[in-house]
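One protein chain is absent from this view; the other protein chains keep their places.
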Amino acid sequence: MIRYAWLVPLFPALAFPVIAFITRRLRTLSALVGIGAIAASFVLSLGILWETLTSGVTMEKPVEYALSWLALPGAKDWVLKIEAGVLVDPLSAVMLLVVTLVALLVEIYSVGYMHGDPGFSVFFGYLSLFSASMLGLVLANNFFMMFFFWELVGLCSYLLIGFYFHKPEAARASLKAFVVNRVADFGFMLGFFYLFLMFKTFNFRELAEALPHAPHMGLLAVAATLIFAGPIGKSAQFPLHVWLPDAMEGPTPVSALIHAATMVAAGVYLLARAFVLFASIPEVSLLVAYVGGFTALFAATIALTQRDIKRILAYSTMSQLGYMIMAMGVGSMTAGMFHLTTHAIFKALLFLGAGSVIHALHEQDIFRMGGLAKDMKVTTATFVLGALALAGIPPLAGFWSKDEILLAAYSNGYTGLYILGTVVAFLTSFYMFRLIFVAFFGRRRAGLHGHESPKCMTVPLIILATLTVVAGFIGAPFVPHGFSSWVYFGEPHHLEPNYFVMVTSTLVAILGIYLAWLIYGKEVISAEALAQRWRSIHTVLYNKYYIDEAYLWFFRRVVLGLAEAFHWHDRHVVDGIFDGVGDTVRWSGYRLRYLHSGSLPVYALVFFAAVVVFVLWVATPVIGGIR
Amino acid sequence: MSFPLLTAILLAPVIGIILILFIPEREQLTIKITAAVATFISLVLSIYVYVAYDQAAGGLQFLEDRSWIPALGVNYSVGVDGISLPMVLLTALVIFTGVFASWDMTHRVKEFFLFLLMLVTGVFGVFISRDLFFFYLFFEVAVIPMYLLIGIWGSTRKEYAAMKLTLYLLVGSAFALIGIIALYLYAARQLGYLTFDIQTLATVQYDIAFQKFVFFLFLIGFGVLVPIWPLHLWSPDGHVAAPTAVSMLHAGVLMKLGAYGLIRVGVFFLPEGAKFWAPLIAVLCIVNVVYGAMIAMVQRDLKFVIGYSSVSHMGYVLLGIAALNTLSLSGAVTQMFAHGIMTALFFALVGNIYHKAHTREIARFGGLAHQMPRVAAGFLIGGLASLGLPGLHNFVAEFLIFLGAFTREQGLFGGLLTYRTLAILAILGIVITATYVLRVVQRTFFGPRKEAWDHLEDARGVEMVPIVVLCATLILFGLFPSLMGDLIYSGVAPLVAKIEAAGTVGGIF
Amino acid sequence: MITLNHYLMLGGVLFVIGLFGALAKKNAIAVLMGIELMLNAVNINLAAFNRFLNPDKVVGLVFAIFVIVVAAVEVAVGLAIVINLYRQRLNTSVDEADWLKW
Partner (left out) sequence: MGSTLTLVAFWILFVLVVASALAVVLLRNIVHSALYLVLSFVGVAGIYILLEAEFLAAVQILVYVGAVSVLLIFGVMLTRRGNIRQSNLFNAFSLAAGVVSLALCVLIILALARTPASLPLGSWPVDTVGALAEAFLGPFVVPFEVAAILLLVGIVGAILIAREVKEDK
């Protein structure tokens, strides 16, 4: 099976042109092609994971094969050798499965959600293209290929956010997402350029082998920091997080697939792939950990005040991604990847649930919902299950993975980050249940009535909900040969269950739920009064710390101002100089033309006078000068 | 002697010209079909030469040699190598699609296609010439029809733009001519006989002071055509004024003549001179990249955006030339090809829109993707190529150039600035590019449907030819870059060998 | 003893007189006359040089005859121009023929 891993991205990659050029008019067929391709990839991924775990392929002994993509031989040794290769180890095998699973479910779900949309076929085309790029990214065996697919993933994100391109907000959001990611990719690209400068290769394994012999640690740190810019952008970490909430303008299945489960996790995946690089420079690791931790807290605080159901989930995604990055930073790749896996499942569940609600109500403001539990039983049940997982209630998936991160921070001595993580866990359960109590229970605030979604939408919800319950056990501390013995860095380690951490985080989560119930469920504490009391804080949070405004100011005033200045300079200074040369010539021509009186005698006279002078000049020496 | 393929490529448009002369003006369709067939023959032959070129052997192939003015050492000799062959293919692709892009032309059709074919004959000639005399001759043949094409069929201050362009280019070519004559005479003194043959001239050892001087002449002469800042202003004005097919050829191919000349004549003959002036080129090209991109951001006319983006993108080519190593020079040649295709695509699409909407003002558009989805898709692909998205050919080019410049260890201004710093600034350029390209896409094609543009029809029929051919080229070479990379490497390798063999020369800064 | 210089002297003086006539006269026909004198002077020189320097070939005479031919044509065309000028301006003064002006 591993030998055919390259087929995994190829199926959906072929589905895209087929849908775009052949079946675009035939909606059902398009959907079938897209779903069929991703289903094939899913089956193949299952096989790959199975073979990986049973045939002794480990993190140290991956399977790698490659074709030459572009090579410049050079006179003596290779100048450049870029390979299109496949690297299969447990890390990529797990990731493949996660991506194909979520993608498959989302595509099935989309059949219902996108029903009747004029761009139905195109949507499946884009989804296929995205899946292909994402799977390519996962399988990449070198930085170049990773960057290649990284950018393609960004493109698909752009296309899908802007799917409703007739909405100006969607068009703006897609632009913003692409440009912000471009800024991050600029850093990423520079980062692996520095690596190439030092080691003359892009290949992960060759880099890992050469890393101990790095010529210059400072340069290596620069490279690592720059590469980290990539994840900051793609995984929406502070300060390049601004695109993710706006990205919710895209169709909800897209938000579930791309902006919750897979693409935003690419940043985390990159950190895991290049973990050896980060692990070798503690200072950069620390930076990674603090950026992650800060983002987790930062995003959670913003989520407290938002009213849009998808935006709340978006901020929660940011916050959870912060967790994962923090896990990478504190040195536990296992915990980060484990949380990535479980989070992909329950966040996809939450987004699809939100999509189900939006599909029924055509409304995204939670304060205009209410009482949905009566109308949409399946959706409500699965959504609550997802929220419980996110909040970290045992024994659901989120509990185990979040716990492992907190444990890693705690046991590796990052007490500050551990406390921060616990606070975030409290905030998370609070804002999630604020959403649930407001939207699903309580009174119908705007009198909107929902209806349960069709089967093709609820079945994926149920599958994901089931997985939410069971997926945690693959990595639970008491399970032998679980997740931590597949995906690890260095030694396969097995953290002892720490009951202090477990109990604290569970209690904190329950506290959050209770508080949310008090305020929004029973309404014994007035939310308005609280907002009034801490008015300034509420305003700042509601406006997302005014970071968007700051960027907008920077772009409008500084960048566009500079551009206008350059334009003026070009048109008036540079062009002025060259036009000035032309004008001088023209002006002197206008003046000099008066020399040409047009009178023939004068012309003839001047001509012969010149002859005389010329003859004098030439002939004088010949005839012996003036004697 | 085998069939003279290269001469056939050159003569196909000439025969087209002769045939069109005999077609009455009113039979417009016949004229267009004749032009299309002539350029199609060139295209097919170019593709054949491209495929048949022996990459393993490298060097100049498909040679033809005929004595022309023996007394002056002028020979009609043609041949292609790994640098010129992609350019020949580029020219063939752009002119073939350009003919289809001007299918709607109704004003003085006969003369238009005559001049267009004449122009392209000159361009082909420059790329296949192995004789400096013919190189220059064809160079001039390419410039003059441009004046008429813009002056007669243009728009938006066409007379001014035509005059400006012609003056800039002629002044530039005068500098180049002085340089060529200097080379010729110097070589004649060394060799003892007169010759314009490029390979022979390249074997001559020119002394350093001479190299510095003559390279400077070439830098100005060919630099105008690239265009290098601050000699760039003819290009946005010219692009905007020119009719669609001419814009395509102009931005797609003519600008590459400059870069090609700089590589083929400048760097190849005068490696020490190139090393001396490289820092200047490197600094100026960054101005090109950043300054051009910034200005493109605030343009209100679609064509101006693309015009300035060309200035910006050709800066990458210059950076590739300035860095003078295998990676960067391969990248520069790749970029010449890729940018040519991309910008031709852009101009074809803008021409299509302009022809139907009679305006190019971005602010008046919006939501055009509703009425013209195919045009929008083409434009998006062009835009993505422009911002260097992987999977499209421009990415390969820019990547090679950046990596080449990035890995070059040399300081400028006494170490105050390095090629690495410049490469970083150039990479910043692609961020700016992304911003302005996508902003244009957003403001032109996205947004709510505007009733005012409901009469616009989407591209179809022959209008699809440029879009499909050019997009397919970008994607093909973007996904499989070694199809062209190996060829370009075979052309660049001797060049780099020559640069490395040349003595060390301190840069101007 | 007559020498080449005698003839050249005659040619030179005749040329200068013709030149003065061509430059100083107002009437276009007089200007033409001056030009004819100059051409005659040249012919004298051609014939003289031929006779003295290169007597075994008659190249100078051949040239002189060509000059005469050209002079005849020139007079014919020149007079045609003068007549045309006269039709349009009703005089033949070269002072007023300033159409070459900017």
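To keep things simple, chains are lettered A, B and C as they appear, and every chain counts its residues starting from 1.
By definition in this document, a residue touches a chain if its C-beta (ideal position, glycine included) is under 8 Å from a C-beta of that chain, and two chains touch if they have at least 3 such contacts.
Just so you know, these numbers come straight off a predicted model, no measurement behind them.
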Given that one chain is not shown, what are the shown chains it touches?
A, C
Mind listing the chain C residues that contact the chain we can't see here?
1-10, 12-21, 23-27, 29-30, 32-34, 36-37, 40, 43-44, 47-48, 50-53, 55-59, 61-62, 64-66, 68-77, 79-84, 86-87, 90-95
Residues of chain A (touch criterion as defined above) contacting the omitted chain
601-602, 605, 608-609, 611-612, 615-616, 619, 623-624
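Note that only the chains that are shown with their structure count from here on.
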Chain nearest the overall Cα centroid:
B
Could you tell me the distance, in whole angstrom, between the mean C-alpha positions of chain A and chain C?
92
Averaging only over C-alpha atoms, locate the centres of chain A and chain B and give their separation in whole Å.
36
So chain C residues touching two or more other chains come to none
Two-or-more-chain contact residues of chain A, please, as numbers and ranges.
none
For chain C, which residues are in contact with chain A within the complex?
19, 22-24, 94-95, 97-102
Show which residues of chain A lie in contact with chain C when the two form their complex.
593-594, 596-601, 603-605, 608
Seen from chain B, its contact residues with chain A in the complex are 167-168, 230, 233, 291, 294-295, 297-299, 325-327, 330, 367, 369-370, 384, 387, 389-391, 395-396, 400, 402-403, 406-407, 423-424, 427-428, 430-431, 434-435, 438-439, 442, 445-449, 481-482, 485-486, 489, 493, 496-497, 500
